[in-house]
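Please see the structure below; I have some questions.
Removed: one protein chain of the complex. Kept in place: all other protein chains.
The chains carry the letters A and B, assigned in the order they are written, with residues numbered from 1 in each.
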Amino acid sequence: MHLRKLWLVAGVVLAAFTLVATGSARQNSSQANGTVIFGADQEPGILNTNIIGGDLFWGGQAVSPVFATTFRVQPNFSFKPDVISKATITKKPFSVTYYIRKNAKWNDGVSLTAQDYEFTRKTVMDPNVKILSTIGYEDIAKTKIFNSKKVKFTFKKPFAGWKTLFGQPLPSHSLKGEDFNKTWLNNLDSPKTNKPISSGPFYLPSDGFQRGRQLTLLRNPKYWGPKAKLARVVYRFLPDTNTTAEQIRGGEVDVIYPQPQLFLVPLRKQSGLRTQIGRGPIFEHIDFQQGFKDKGNPLLRQLKIRQAIGYGINRPSIVNALYTKTDIAPGLPVMNDLFITTQSPYYKANWAYLKYNKAKSESLMKSAGCTKGGDGIYSCGGKRASFNFVWRAGNQLRQLTFEAMQAQLKQVGIEIKADSSPNALSQRLPNGDFDIILYAWVGSPDISGLDSIYGCRNDATNEAQQNNTGHCNRKADQLLKKANTIFDTKLQAKVTNDAFALIAKDLATIPLFQKPTYLIHKTKIKGIKENPTSEGPVWNLGKWSV
Amino acid sequence: MVTYIIRRLLYGIPVIVVSSFLIFVFVSTTTDPLETAKMNPRGSKTAINLVIKEKHLDKPTIERYGYWVRDVFTNGGGTTILTDRPIFPDIRRVLGNTLQLVIAAELLTLLLAVAVGVYSAIRQYSAFDYSATTLSFLGLAIPTFWLGLILQIIFINIFLKWHVRIFYTASLSSVDPGHGFQFFLDRVQHLVLPVITLAIVGIAGYSRFMRASMLEVINADYVRTARAKGLVERRVILRHAFRNALIPLMTLAAIDFGTFFGGAVITETIFGLDGMGLFFINSLNNGETYSLMAWLLITATMVVVFNLIADIVLGFLDPRIRLD
Partner (left out) sequence: MTDSERPSDHPKKGLTDVRLEGGIYPPDAQPRTDPGVPTEFVTGMPASELVYESGLDLKARSQWAYARRRFLRHRLAMGSVFGLILILLAGVLANRLTSYGPAEIDFNNILQKPTTKGHHYFGADFLGRDYLTRVLFAIRTSAKVAFLVAFLSTALGTAVGALAGYFGGWIDNLLMRFTDLVLTLPAIAVLLVASARFGNGNQYRVAVIISLLLWTGIARVVRGVFLSLREKEYVEAAKAAGAGDMRIIFRHILPNSLGPIIVNMTLTTAGAILIEAALSFLGFGIKPPTPALGQLIQDGATELQTAWWLVVFPGIVIMAIVLCINFIGDGLRDALDPTQRVRA
């Protein structure tokens, strides 16, 4: 009665709706007019990527096509000059001279000059500006401006990572006298004219950032370099990876760059889509607590116990299980170096000696004076070989890694207990509250400054503040500090690898694998190429076409 | 009545104060907005210290709560910790979006749940009743996440097969949503799937409550009296039984409606809807205590208000209840 009427109404409404909707179904991704729609899984908080809170991945991806940079990192890890024609260095004293391209200019017609470089340095060093990182800039002692297109910075001490400096030269003519902390939060306008400012192939229209929905970039018609082929790039904010996958399957977005997961595998076979799988800059690893702040199970301070764990974990089989057997990233190799990723010409397999060997693991335990208890777990001097294993709760990949390791270690008489926590990285790690911790670092083509992680910690001198394991190898510490002053990339990598070889022998940490990257796009888009560095997929956005 | 409402609203103030204080302490002591910055091996200590000083992060929690209360009254809820942006415009935007989603979903839910529940009750142990029961528990046993995903897959498969875009699977609007009626239609096409997702879960629970309370009253004395008076069955059910059976469901719905202002975290995440739920979870994950507090202030107020409404509705449905 009542109900039947209701269904009838519902049916009619739905039918009418379908008809109207069908009539108005527009071709969504309008490639005809040169638009590419990006599915981004995170919305930037602010667009000023230089200050705190502006360092989200997708913020960088949205802003980097708007600004020219000094060096653009290429997929082969080399640094290619962008807004400069060249840069020269002197060693004693260390100085860098930039030769800015003659035609380089802002989209309002003002030339991009040496003053902009000096203004950038001043802004970064302003103690009232919340700059993310001042590394390198703080060593600059003197600036010499030769002419509007040539500038020389002299440093107090050698800085091997100099190519990472001036990633975003700032427009001095529009930012002078402004509070940089309040600039470029919701747009990339010049605070003086309230018009969009840009030095790259694209610009962000003043109302281009619609929070909660999308961010639109338009081609910069005044770009000094080769003009972008796309007229428009739209970043759609879709927080759920499953949804982004469905969106590209259904053609509602054109490009996605998701975390690799099983449900993305079928997309590789879908016609009209192409998937580029890369080995990304993020690498997973486990650290052993060796007594920082006197924390952790003291057994882990013994090399033999750490070795027993190392030999008891079958890393190749875990990586194989997680990525090859599931077909997510077939053939992903184990990583046997730190920060220098497997594709790098300087990669050295320092941890390769650690080959899975159950017998060796058990004999190491025995030689450390441990005896097997009734439950099959070793005890060493009355202390059970049982360790808390910490990771950030909610990370399924790490949970699976843990479960696999747990099963393998159980076979050699070592117990690891799950201790995932939401504040694993915000509190547990910095306080050293773990026996073993699983997390990731982001690698970079610039390998200077690693002594802050793997050096000997000294809170008085502010050294190695990221070392939370209590590990200290003086020789490795010195090598890493030395590497910070070597400009020959090859030699720098060699010295760094020498240090890592020592750390590998100490087994302070065990690298596992690089997280694969998935760049999935419509085959219609040409010129798109995965960049396995932290540049991300938009590094050559200006060259994309449809 | 008016004094009753005013008094109830006044009672709401201590509730909100205690609630906001608890959550402020909970969140500000367990999360750290500067987590990423501190993890960065090249990060600048100067910048971190600037934020700490500017946002009083080094001060005792009680003092920081005081700063927040001051901001609420003088500064529209203050600014975010990490990015120093005003919170008010954001919360206004996400609240508007959530309201569109939640009102539509709640209306659909109530309509269908009441219909299904009443029909199940008057035809207790019929085939319809059994299938409604089974479907309800199916709706409850499968996670919202899965439900949303299934809907997305269905409509994308329809698109791939027939090239007809009936409903969109994410976001609130298309890239170019158009104007006027076209904009409205586009919005509806975006909202239908999340509304259905939310509604299915709601219908499953509500219809069970409706059925149960309908069964309670169907055999009660006054219904029987009505029947004995010779009223037709339909009139008995609608006028007498139905009205009383609505009491538990209306109570529940009013409370739920209050909490719905907080948004639907999972549904909003799946469908990329920029609403209160997503705002909440992002604030929590990023340790943005002030943003979270703005969210809490709205939801807590709404909970208090809707619980009051629930009591008024209760009095309306059953005049014997005294509100005092």
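As a convention for this text, contacts are C-beta pairs under 8 Å (C-beta built on N, C-alpha and C of every residue); 3 or more make two chains touch, one makes a residue touch a chain.
These numbers were taken from a predicted model, which means no experiment stands behind them.
The omitted chain makes contact with just one of the residues A:Gln399, A:Gln465, A:Thr485 or A:Ser534: A:Gln399. Residue A:Ser420 is the one among A:Ser420, A:Thr485 or A:Ser545 that touches the chain not shown. Residue in contact with the omitted chain (choice from B:Val265, B:Leu278 or B:Ala294): B:Val265.
When the missing chain is restored to the complex, the residue among A:Phe146, A:Phe263 or A:Tyr353 that touches it is A:Phe263. Taking the whole complex into account, subunit A touches the unshown chain at residues 241-242, 261-263, 265-266, 317, 320-322, 325-326, 393-394, 396, 399-400, 402-404, 406-407, 417-424, 427. For subunit B, the residues in touch with the chain missing from this view are 11-12, 14-16, 18-19, 22-23, 26-27, 29-31, 122, 124-125, 133-134, 137-138, 140-143, 145-146, 149-150, 153, 205, 208-209, 211-213, 215-216, 219-221, 224, 227-228, 233, 244, 247-248, 251-252, 255-256, 258-259, 262, 265, 280-281, 284, 292, 295-296, 299-300, 303-304, 307, 310, 314, 318, 320-322, 324.
The criterion applied here is as follows: only the chains that are shown with their structure count from here on.
With centres defined as mean CA coordinates, subunit B is found 35 Å away from subunit A. In the complex of the two chains, the subunit A residues touching subunit B come out as 1-3, 6, 17-18, 20-22, 24-26, 28-30, 35, 37, 45-46, 51-55, 127-135, 181-182, 185-186, 211-214, 234, 236-240, 242-243, 246-247, 249-252, 422-423, 425-427, 429-430, 449-450, 452-453, 465-466.
Subunit B meets subunit A in the complex at residues 30-32, 34-44, 46-48, 50-51, 80, 82-85, 90, 93-94, 97, 111, 115, 119, 149, 152-153, 155-156, 159-160, 164-176, 182, 185, 188-189, 234, 269-272, 274, 278, 287.
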